[in-house]
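Complex shown without one protein chain; remaining protein chains in place.
Moving on to subunit A:
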Amino acid sequence: MNHHDNHYHNDDDDLIINGVPMGRRAFLGMLSGAVAAGTLMSPSWSWAQAGGQATLTVSAPANPSSLDPATGGSGSDHVLLFPMYDTLVNWNPATLSATPGLAQKWSFPDPKTLVLELRPGVTFHDGTPFNAEAVKTNIDRSRTAEFSNIRQDLSSVDQVEVSGEHVVTLHLKNPDSALPLILSDRAGMMVSPKALADNNNRVDRNPVGAGFMRFQKWDDGSEVAMTRYADYNGPNKLAVGAISFKIITDSATRLRSVMSGQAQMAYHLDGRQKQMIERLPTLQGFADPTIYCYQFYMNMARKPLDDVRVRQAINYAVDRETFVRVAMAGAGEPAYMNLPKSHWAYDPETAKLYSHDPDKARALLKEAGHADGIELDLRGYNDQSSVQMQEVLMEQFSKVGIRGRFRTGTIADMSAAYFGQEKAGHMLLSAWTGRPDPSLSYSLLYSGTSYFNAGQVKPPEGFDQALLDSRSSDDQSQRQQALARVQRIVMENALVVPLAFRQSIVATTAQVQGFENNLLGKPKFNNVSLKA
């Protein structure tokens, strides 16, 4: 994949820089009679200066659930966590394969042992040295503490051993070669052990990491601000003095904040806004694939979805190309499995299984004893783009005799009703945000006891073994083969109806340089600088 395929930009930025102060003067003129001029004229308003001292203002879509990596629950937190917490392992932005992080090297001397060699000379924001002890403290906390939301990520870790000042050995209960990539996510974000001890284990409101940005303030629902950590000596080349995340939940408002120059960047924009960004001469637009996948979850404990032929029929009934074009304004990639083409573990053979084939869908339904079609209780969300997707899919379903009606509500409501105790509905049109290591996605989506397997149906023969195999080798090509087997079992048994991968749509002003999207769809700002 060429990462910059969809990168378009313009160089006309003067409008933004010069426009607003003028506007303020006009406004002050208007008000000067009414309000004491002295207070108004104090020039507290200043635009971000360019260069190393500048503030990068970013419009973010959601208030973080927590700034403690171990207790947070929302996938949108990462964008705010990454700058403050360096992770033990990094990933390649284009393929998500593992690259060095705080651990400059790692190895599996045997399948049940992972040795991490840490980068020396790193300190946390409070001056605490980063060493093997710190890693042990963090991993033990994340895998055992009652409040930890990531215990499952680290469930394969049996014991953490400090083998040297900068060497950590993880002894595992079972082979788990997914661990390096797991350590590139929440589980690998290192918190200062001193801060944990001082704050009785709570760092959600006062995070202390070892990243290139240190925490400044968090106004709930409004702003999270960070300043540059002067003693940072890692690989990130960020050349701004501060980052301010403004929380703006509405994507149209988020885009307007960049159009008006109040923010230099907005991310998680809608596919529909892509064309608009292209037409705006003052903005640069980025639209790149992600592993965020729109999909139907299926409750396979409920009739008629307990019949594999019915599930396959639904997969044949969907015209994914049309879905992307019509429901996503073209800003996506049709999904034929759980991973997009650019991912290192993509399997082209599996992706061929379900082409759009209404005849086959009808035949399969007939074979399953539903010659007159089937009636499904469908669930979805009530925002505009979700409803649009539902309309397109209903139209496609109606052509093969799948009938039904969508019941919609907020994300929290509908997913709780579907996955929770109520078990409402046959299928839920939702999404999977993805995990750095695909094996984690597979186990969370399809394991018999997983929350996201609404029917708690045991996975098919061979699934568990293939998943184990995918975690028992450290060799990427062997892992790829095992993951391909997992994926093939998933799709042959039609455990899911993947629809499309969302693009990461980002708009920046022309000032912003060095930004690049990543396949995880959670922007990092490592190399960003602001042009004067």
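We adopt the following convention: a residue touches a chain if its C-beta (ideal position, glycine included) is under 8 Å from a C-beta of that chain, and two chains touch if they have at least 3 such contacts; residues count from 1.
Criterion: contacts and distances are computed from a predicted model.
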UniProt protein name of the chain not shown, from "ImmA/IrrE family metallo-endopeptidase", "Binding-protein-dependent transport systems inner membrane component", "NADH dehydrogenase" or "Proteasome subunit beta": "Binding-protein-dependent transport systems inner membrane component"
Hidden-chain contact residue, picked from the options A:156, A:312, A:415 or A:439: A:415
Residue touching the undisplayed chain, where the options are A:112, A:228, A:256 or A:309: A:256
Full-complex contact with the absent chain, from A:152, A:201, A:481 or A:527: A:152
Subunit A residues that touch the omitted chain in the full complex: 15, 19-20, 22-24, 26-27, 31, 35, 39-40, 42, 44-45, 59, 63, 65-66, 72-75, 146, 149-153, 204-205, 219-223, 246-250, 253-254, 256-257, 259-263, 409-413, 415-417, 419-420, 422, 433, 444, 449-451
